[in-house]
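Only a single protein chain was left out; the remaining protein chains are all shown in position.
Residue numbering begins at 1 within each chain, and the chains themselves are lettered A and B in the order written.
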Amino acid sequence: MRYSAWEVFRNGLTGNKAWKPVWRDPEPKQRYDVVIVGGGGHGLATAYYLARVHGIRNVAVLERGYIGGGNSGRNTTIIRANYMSTANVKFYSHCIKLWENLEQELNYNVMFSQRGLVALGHSDGQMEAMARRANFCQLEGDGGEVWSLEECRRQMPYLNYDDPRFPIYGAHWHPNGGTARHDAVVWGYARGADRLGVDIIQNCAVQGFRIEAGKVVGVETSRGFIGTTKVGMAVAGRSGEVAAMAGFRLPIESHVLQAFVTEGLKPVLPTVIGFGMGHFYISQSDKGGLVFGGDLDGYNSYAQRGNLPMMEHVAEAGMALMPMIGKSKLLRSWGGINDMTMDGSPIIDRSPVENFFINTGWCYGGFKAITGGGDAFAHLIATGNYHPAADKFTLKRFETGELIDETGAGPRPGRH
Amino acid sequence: MRIDCPNCGSRDRREFQYLGAAVLMDRPAPDAGEQAFVEYVYFRENPAGAHRELWLHEMGCRSWIVAERNMGTHEFASTRLAADVKRGAK
Partner (left out) sequence: MSRLTSGGQIDRTQPLRFSFDGKSLAGFKGDTLASALLANDIRLVGRSFKYHRPRGILSAGSEEPNALMQLGQGDQTTPNVRATTQELYDGLIAASQNRFPSLAFDLLSVNDLMAPFFGAGFYYKTFMWPKSFWEKVYEPFIRRAAGLGRLSGKADRALYDKAFAHCDLLVIGGGPAGLMAALTAARGGLDVILADEDFAFGGRLNSETVEIAGQPGAGWAAQVVTELAGMANVRLMPRTTVTGAYDGGTYAALQRVSHHLADPADHLPLETFWRIAARRTILAGGAIERPIAFANNDRPGVMMASAVRSYANRFAVLPGQKISLFTNNDDGHRTALDLLRLGADIAAVVDTRGDVAAMGDYPLITGGQVTGTSGRLGLKSITVSSASGRLKVATDCLAVSGGWNPSVHLTCHMNGRPVWREDIAAFVPADNAIPGMRVAGAANGDFSTHAALSAGAAAAAEALGDLGKPAPATVFPAAEDAPIQLEPFWHFTGSKGRAWLDLQNDVTTKDVALAHRENFRSVEHMKRYTTLGMATDQGKTSNVGGLAVMADLTQRSIPETGTTTFRPPYSPVALGALGAHGAGKDFAPSRFLPSDALARELGAHFIEMGVWYRPSLFPQSGETHWRQTCDREMRMVRSAVGITDITPFGKIDVQGADAAVLLDLVYANTMSSLKQGRVRYGVMLREDGMALDDGTCARLGEDHFVLTTTAGAASDVFAHLEFCTQVLRPELDVQFFSVTDQWAQFSIAGPRSRELVSGLCDEDISNERIPYMACAEVTIGGIGCRLFRISFSGEQSYEIAIPARYGEALARELGQRAAALGGGWYGLEALNALRIEKGYLTHAEMTGQYTADALGIGGMVSAKKDCIGKVLSQRSALVGPGKMELIGLKPVSPLKQFSGGAFLFSQGARQVLGNEEGHVTSHCYSPSLDHVIAMAFLRDGRSRLGEHIIMKDNARGIEAVCEVCPMVHVDPDGERLRG
């Protein structure tokens, strides 16, 4: 069933009884060409691109719980490409180009809103870093400007210019950045993959891998053994555990990142704003809630929940930046498990086990990478070659030193 | 979150700084080779359960502490001074 205003109207007249499942719930088959472990955005997008771009349709996506139950549904929905390294800019810019056509391609409104993103600078040095970001964006054709203090005042009169601890010098304006409705991205890819024949199997926990002569041949699951030629792992937050089942380690620590939303309010914030000095970023959802976040809690965790110090710090940063939000109320806070790599950049690569591919290490930025991550991972699984937009995200880089360390924090994942 | 500093007692987590897995205590010998250092610096077990890790009581006695903590529940099983652990290991 193709979605459209007409279908909404027609079904509305008949009591909305004729809508069909957005994806099926099939029984797992005995064997697939590719098994994707993890039914989040990356896993579903990978399955979708395997089927659509590479014609590989005998694919299963195994999900331990319900699809989109991990970080895909626990983030602050920001999409951007204003990075500081060639590898990341190339990749995230590719992601944005896919986002721009996603709704039409999937026939599903994921509410991708290119409302633009402001990254504030608080010193001459930071402004030069902002210029570098803007220059990177421009090289890749994504636009990008440096805003003066006066322009900031004009665009964002509600920021604290009067008695700030860290005065605003200006900003980098990233017009192509924005937000999307996170759950819808998962459901849209699920629907797209399902319609191309991919089996999405929920409530199917992976318990181990059958590896023969260094080569993966199947997956042991809570719903029985499933044979396969290739395995693609896309289990953000749980990569360490799944890798351990396959017998290898990763340059990753799991960390908790909290996110927050306020009660619904009438529109006050048209763009996404990043306040690097306070480790704070904020946008307003279409429902009216202010959605914001900050740094990692700072310690390894698989608990999907955080603690007060970071929560308070984030709110303090919010008050420092835009004291107009004081009377809005925090409605809900939650935590996601972030696969933090040792250089803060992702990994899309083969693994030490043959035919076992890994898509991991998205740190706290995996949501925006769902489009390009799925595309690049499908490309690698299908062709055996790195996707040209993601050819630096290798495991080998930790041995060679060709690191992609945007912050310079080094091998201290909690600081990236 | 509260952490039992072996010197100072139960303190708020804000007083502490987290470093990472306690494997960082076992720096390879200078001649162990590049691969040994790559493993030491970058690769981690990252278990979902019990985890040995290093914290610094930064706003307190400034002791480095080896804590055993469950990564699933955040519960601390033990805390010891890193220097004691290291000396004991010898």
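What we mean here is this: a contact is a pair of C-beta atoms (placed from the backbone, for glycine too) under 8 Å apart; a residue touches a chain by one contact, two chains touch by 3 or more.
Since the model is a prediction, treat every value here as computed from it, not as a measurement.
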| item | value |
| --- | --- |
| Omitted-chain contact residue, chosen from A:V53, A:A131 or A:M245 | A:A131 |
| Positions on subunit A contacted by the hidden chain, ascending | 3-5, 7-9, 12-13, 15-17, 19-25, 65-69, 73, 86, 89-90, 93, 103-104, 107-115, 122-125, 127-136, 138-140, 144-146, 157-158, 160, 163-167, 172, 181, 183-184, 187-188, 202, 262-268, 278, 284, 286-288, 303-305, 307-308, 311-312, 314-320, 323-334, 397, 399-403, 405, 407-411 |
| Where the missing chain touches subunit B, by residue | 1-3, 10, 12-13, 17, 19, 24-25, 27, 30, 32-34, 37-38, 40-42, 54, 56, 58, 62-64, 73-76, 81-83, 86-87, 90 |
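Criterion: only the chains that are shown with their structure count from here on.
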| item | value |
| --- | --- |
| Parts of subunit B lying in touch with subunit A, wherever the complex brings them together | 1, 12-14, 17-21, 34-35, 38, 41-48, 51, 53, 55, 69, 71-74 |
| Subunit A residues within the subunit B interface of the complex | 238, 240-241, 244, 249-254, 298-303, 307, 309, 342, 398-399, 411-414 |
